[in-house]
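Sharing a structure here in C-alpha cells format.
A protein chain is absent from this complex, but the other protein chains hold their places.
Naming follows writing order (A and B), and every chain is counted from residue 1.
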Amino acid sequence: MKSYRKELWFSTDERVELINITPDVEKAVRESGIKEGLCLVNAMHITASVFINDDEKGLHEDYKEWLEKLAPHDPSMYRHNLTGEDNGDAHLKRQIMGREVVIAITDGKLDFGPWEQVFYGEFDGRRNKRVLIKIIGE
Amino acid sequence: MKSYRKELWFSTDERVELINITPDVEKAVRESGIKEGLCLVNAMHITASVFINDDEKGLHEDYKEWLEKLAPHDPSMYRHNLTGEDNGDAHLKRQIMGREVVIAITDGKLDFGPWEQVFYGEFDGRRNKRVLIKIIGE
Partner (left out) sequence: MKSYRKELWFSTDERVELINITPDVEKAVRESGIKEGLCLVNAMHITASVFINDDEKGLHEDYKEWLEKLAPHDPSMYRHNLTGEDNGDAHLKRQIMGREVVIAITDGKLDFGPWEQVFYGEFDGRRNKRVLIKIIGE
C-alpha cells in the first residue's frame, strides 16, 4: 500500500467564498502515483468545508444565500461569539456543506461523474487556512 | 491491497425518490472478495445523494417534506435555474443528505449497526443516473 499527503493553503479576500480545487486534487493524484485507491480531501479548519457539486456561478450564489438563511451571520445570535469570536454562523454552515469528501481513484484518475467538481467552501476567511489531501492505494 | 469497482444505474419514475440499495452494495462486497477494508458508495451526479438511515416509509415521507421545506422546488427561487435548469433545489437537498457514505467491511460483510441501510436519494430523477461503489482492502 502506498500513501501520499499534501496540504493546500488558502487566504480568501471575502469572508465567504467557494473555490474550485479540482485541478489541485488531480495534481496530487498524479504526484501520488496511485492508480487504485481512495482520496480523502478535508478542511483542516472547523469553519470551512470541502464538498462536491457543480461549477456554476448562479448555483454558488444560491448556496451562499441559502446558507445565510439557514444560519445567518448576525454575531448576536450565537453563544459561541461570547468567546470573542464572530464566526458562530460559520461553524453551522460548515455542517450543512460537510467537512470532507472521499473520492475513488480508478486507473490513476479521480473517478467522477460528468459534472462532479471539488470545492473549498470558506465561511470565515481572510486568513490562512488549510485543506488536507490524503491518498492511499496502489 | 485489492480494489473493486462497480456502477449502479437508476432512472426513477418520480422527481424525488429514496431507494434502498443495501442488497446491491452487499452483492458488490461479495463480488470483491475483500474481507477487511473500506467501501465507498457515492452518487456520481450532483443532484442525488447516498445516505444511511432507516428503511421506514413514514420516515421517508418525513424526509421528503422536510427537504421541501428547507429547499423548496419552486424554480423561480434559484439563480441556477437561469441557465435553463429547473433543479436548483435538488443541488441544495443533496448537500443536506450528503454525496457519499464510507462503510467498514469486516469479515467480508458491511459492518452495520442493527438498523443501518444504504439509500440512493434522487432529487431530480426521471433520467439515467449512476452510483459508484469502490472497495479497497484485503
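Here are some notes:
Just so we're on the same page, contacts are C-beta pairs under 8 Å (C-beta built on N, C-alpha and C of every residue); 3 or more make two chains touch, one makes a residue touch a chain.
A quick note: this is a predicted structure, and the numbers were derived from the prediction, not measured.
Within the full complex, the residue among A:12, A:42 or A:117 touching the omitted chain is A:42.
The set of chain B residues touching the chain not shown comprises 1, 36-38, 51-54, 56-59, 61-63, 66, 70, 96-98, 101-104, 106, 111-116, 136-138.
Interface residues of chain A facing the missing partner chain: 1, 3, 5, 38, 40, 42-46, 70-71, 78-83, 88, 91-92, 94-96, 98-100, 102, 130, 132, 134, 136.
Please note the rule applied: only the chains that are shown with their structure count from here on.
Look at where the CA atoms of chain A average out and do the same for chain B: the two points lie 20 Å apart.
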